[in-house]
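Apart from one protein chain that is not included, each protein chain of the complex appears where it belongs.
Chain IDs A and B follow the sequence of writing; residue 1 opens each chain.
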Amino acid sequence: MQTEAPVAQADVSEPDLVKRCQKGDSEAFDELVVRYRTRVFGMIYNMVHNEQDAWDLAQDSFVKAWKSIDRFRGKSSFYTWLYRIVMNVTIDWLRKKQVKAGGTEFDDNVQLREIDPASKTVPRAEALPHQRMERREVRSRIDEAIAQLSPEHRAVILMKEMEDMQYHEIAEALGCSIGTVMSRLFYARKKLQNLLKDVYENV
Amino acid sequence: MKTFEEKWTAWIDGQLTGRELEEFLASLPDKAAAEAEKQSAKQLGSLLREQAVALSNADFFSHQLRERLDRESGPARSAPDAVQTGWWTIRRLLWGGITSLAVFALCTAVVLREKTPSSQSQYLTEILTYRVDPTVSPNATISMFQPKDERVTVLWVEGLQSLPPEYATK
Partner (left out) sequence: MRFRLVLLVAVLFVAISMGGAALPEQTVWSGLLIATNSPQNEPTPAEVTKIEGTLRRLFGYSQFQLIGEARKTLKTGEEDWLAKSKYFSLKVDSRGEKANAYALNLQLFQEQKLLLETTAKLSKASPLIIRGPQVGDGQLVIVLVVQ
């Protein structure tokens, strides 16, 4: 994970920074922003697929974090707490924007036993078999596939695969149970595997 | 007790161990197919990780954020100032508050009585609580919103079990 911290603050521990924020130290908060801005932006971008919107939502998230930093009790890590805010802001925004997934409604109740676990994906008409996919095309296919997930399913798969968060951290960030996280991961992976199998086999 | 989906997920992520792992593997009808599926999930994860997005102009992001925070809240937190004493004692503040509340309530009552019963309410429908039954729909989520420029209140439920067309019968 890359960090871009100014040298002066780079060695300060996170709990210390948070305590200083709670006393009104804006420089301490600036340092936390530096540490997390890329990850937050990246997570939101993968949720909303628009750079400007992701920028604005990332800003909104940090503003909310600053305004509610007093309420952080240290029971979880700061970044789990921050991600809870990020997810609330982003999922609320997606709901209000009424982004409907293109294609079929995501069906949570597709039963594994009704699907052959090794079933091959039917290739899309425009896929280029036996050729290396262009990076832009890969990005576009991934964005399309993720857009077919509900906001909550997007959140769990991205937090797991891209942030490598633990189940309990994801549960805390989303305000749901660990079982729900695992169940959503199951369905999100299934869906994305069906949609992207030809992509990761051709990249 | 974990559902099949939870065990499967844990197995994919290498979180299933010991007896639970043994029992799970024994329950798989086709281990080779399951291993292929696991490998496929790993490839999916790698593909997603390769798509990490950089924040271009990160310093400007911080700068813009700082400007916004300064505009919106100024110094956010400071030690609470000591309560000013003097003529405004706690007791006087309390009585002042209660009296203001009473005056406000009276004015509100007068205004409300002037409205006819059929006058249109300014207020949108409010949702006080909402829930889905987790035993029926364990993966469902529910949220509420009021779309901008639309005078409706929406309760949006995701993740309910999809039903066949027969369920559209009158």
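Quick note on the criterion: contacts are C-beta pairs under 8 Å (C-beta built on N, C-alpha and C of every residue); 3 or more make two chains touch, one makes a residue touch a chain.
If you're wondering where the values come from, they're calculated on a predicted model, not measured in any experiment.
Chemist: Please pick, from B:26, B:90 or B:152, the residue that touches the omitted chain in the full complex.
Modeler: From the options B:26, B:90 or B:152, the contact with the absent chain belongs to B:152.
Chemist: Going by the touch rule given at the top, which residues of chain B touch the chain that is not shown?
Modeler: 95, 98-99, 101-102, 105-106, 108-109, 112-113, 115, 117-133, 136-137, 140, 142, 146-147, 150-158, 160-170
We take it that only the chains that are shown with their structure count from here on.
Chemist: When the centre of a chain is set as the mean of its C-alpha atoms, what distance in Å lies between chain A and chain B?
Modeler: Centre separation, chain A to chain B: 15 Å.
Chemist: Which stretch or stretches of chain B touch chain A in the complex?
Modeler: 2-6, 8-10, 12-13, 15, 30, 32-34, 36-37, 40-41, 43-49, 51-55, 58-59, 61-62, 64-66, 68-70, 72-73, 75-79, 138-141, 143, 145, 147-148, 156, 158-159, 161-162
Chemist: List the residues on chain A that touch chain B in their complex, please.
Modeler: Chain A reaches chain B through residues 4, 21-24, 26, 29-30, 33-34, 37-38, 41-42, 45-46, 55, 58-59, 62-63, 66-67, 69-70, 91-92, 95-96, 98, 105, 107-109, 112, 116-118, 138-139, 142, 150, 152, 157-158, 160-162, 167, 176, 179-180, 182-187, 189, 192-193, 196-197, 199-201, 203.
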